[in-house]
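In this view, the complex is presented without one of its protein chains, the others remaining in place.
Just so it is clear, A and B label the chains in written order, and each chain counts residues from 1 on its own.
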Amino acid sequence: MNDRVERLDVPILMDEAWHYASGEAMERFSTGLAARRIEALRCDGCGRRYLPPRPMCGNCRLRMTHWVAVDDTGTLEAWTVVHQPILDGRTGEERPSPYGMGLIRLDGADTTVNHFVQTGGPRRQGVTPPGPPLFIGQRVRAVWREELRGAMDDILHFEVVEP
Amino acid sequence: MRSVAVVGTGQTKHARRRDDVSQAELVREAADAALADADMCAEDIEAVLIGNMELFEGRGLPELWVGGGAYGTGKPVMKVATGGTSGTSTAIAAFHQVGSGLFDRVLAVGFEKHSEGHTQTGMALTDPFWDRAVASGALGNFALSVSQYVAAGHATEDQAALVAVKARRNAARNPHAHLQMPDLTVDEVLASKMLAHPLRMLDMCPQSDGAAAIIVASDAVAREHNPRPAWVKATATRHDQCYIGDLDRRLLSMRTLRDASAHAYTQAGITDPVRDLDVAEIYEPCTYAELAWYEALGFCEAGEAGRLVEKGVTSMTGALPVNPSGGVLSTNPVGASGVIRVAEAACQIHGRAGQRQVERADLALATGYGVYAWADVVVLGSEP
Partner (left out) sequence: MSTPDLAPLGVAGVGRSGPRISDPRSIPEIVLEAVESALADATCGYDDVDAVVTASVDLFDGLTASNIAVTEVVGAVMRPETRIAGDGLLAAIHAACQLWAGAYETVLVVAHSKPSMAPADLTPWAMDPIHLQPLGASFTACAGLQARVLTLDDPDAEGRWAERAARLSTLAGRPTSPAEVSASSVVASPLRERMRAPLADGAYAAVLSRGEASVLLRGAGHDLCAHSPGDRDLRHWDGLTRAAGRAYAVAGIDDPADAFGCVEPACLYPHEEDLFTAATGTGPDTPVSPTGGLFGGAVPVGAGLSRLVEATRALRAEPSLRRVLAHGTWGPAGQGQALTILEAA
């Protein structure tokens, strides 16, 4: 490489905003969230209760129309504590770390929800500090935002239910 | 399908940042190397396939700009993109296009120039209603799945660290590899920074700038251009449902890779993969994934993968060397990573793998992994 050659760098800022349609199933689900209600779609073929609800069960290749109620309590099926700063896909801002994450099988659903899991003391500025170790099979419950907006982050995080 | 073979392979030097070249020049570097390897000139190429995940560079339809770099100008060009399997899907698409009879010589090239974009932003563009608020990239997703794999007793962190050591030591013999660490030890892996429990820095693949190309040819052309063409014995692709929560115990079940490899083994007449295969280049985005893939690929029984790596079965001198190149753990330009797997497998059959050459490579496996569990499987052999 020749040190005397100055390399050209062309900076371009990408600042695009798309408008996404929720679809009928997600619209009903989101409306439910605003009333602290969680609903899943059940496949009439295999009986699997899907979160997020979507038009079709990909395994059976059947349209789904059968809604079932789901609780805001569930079981931790997988967990991690993320130490690396990660971008929030909505804001483009880095999320403060560390924070707990889990796959939660809500009572009444068959798929799992990926969401923040509180692993220790009180949540500050979206940060969940590491705390007592999490384990698969642990019971958890949703902690809801006070003012509900009909979006997935109406659930702030899941907290461990003491046995 | 008529007989089809890989007759030439080419790769760039892969690195964290290749700011000495543009994206088109990066692709050109790999294409030129593949053409030279196949003893062909650009005019011989009849069609081009390009693999790339363009949002990582903040682009759309990048083949419009980069296609010329792949000698695509004035030729039929298509771009393939399927997440992590982009590269293997691009290679399989090339096999099908030559297999069709429409073309006799096709160049397939995959590339990624992560340093020119913002990969995390690209990774963050998931379902805006469901998990964009909480998604934590490939790292978070893998950590979740790995927690289940570890809890089920299928691997220890020491066994995972052995995979990291094997990969980076192998990479030291691969002149193209990004991370080359000939003296890496298990202790160093275990001392590396915790990224997302239980995944440490050295458990994860890097982000690399790089490109890789293969030249795919029909029967007669293949024999003319390579004394030992790498014949396509089998291919299989399986996609899956699209949310991480849809896939129960992903690493433990991995139904896509299980089904795809079973299908490919049948096509290729493989009954015992560790005995029948001479080398494997598998797409392992993290150490634990390599162990999980051993199980899904039938290299061992469920829960035995850790012992396989402990016994050195998959080391360079073992019964089935896995990733002599250093794998994705050492080099990961996403759109190229799958092409690299196929190129490395082909290169082994050609007998041109230099210091990373395994002994007597007559049957080689290459796999791709993408999104939450998409799988591609390719088997190449020294006989058509």
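The rule is short, and it goes like this: a contact is a pair of C-beta atoms (placed from the backbone, for glycine too) under 8 Å apart; a residue touches a chain by one contact, two chains touch by 3 or more.
The shown structure was predicted, so the numbers you read here are calculated from the model rather than taken from an experiment.
Among the residues B:G74, B:G153 or B:P227, only B:G74 touches the chain that is left out of the figure.
In the full complex, chain B makes contact with the omitted chain through residues 1-2, 22, 46, 48, 53-55, 58-65, 67-68, 72-83, 89, 92-93, 95-97, 99-104, 122-123, 125-128, 235-242, 255-256, 259, 370-371.
Although one chain is not displayed, its contacts with chain A can still be listed: residues 8, 10, 12, 14, 16-24, 26, 54-59, 61, 63.
As a convention for this text, only the chains that are shown with their structure count from here on.
Centre to centre, using the average C-alpha position, chain A and chain B are separated by 29 Å. Residues 1, 7, 9, 12, 14, 20, 22, 26, 30, 50-52, 58-59, 77-84, 86-90, 92, 95, 101-103, 111-116, 135-136, 151-153 of chain A are the ones touching chain B in the complex.
Every residue of chain B that touches chain A in the complex is listed here, in rising order: 19-20, 58, 120-121, 124-137, 139-141, 143-148, 151, 193-199, 240-241, 243-246, 248-249.
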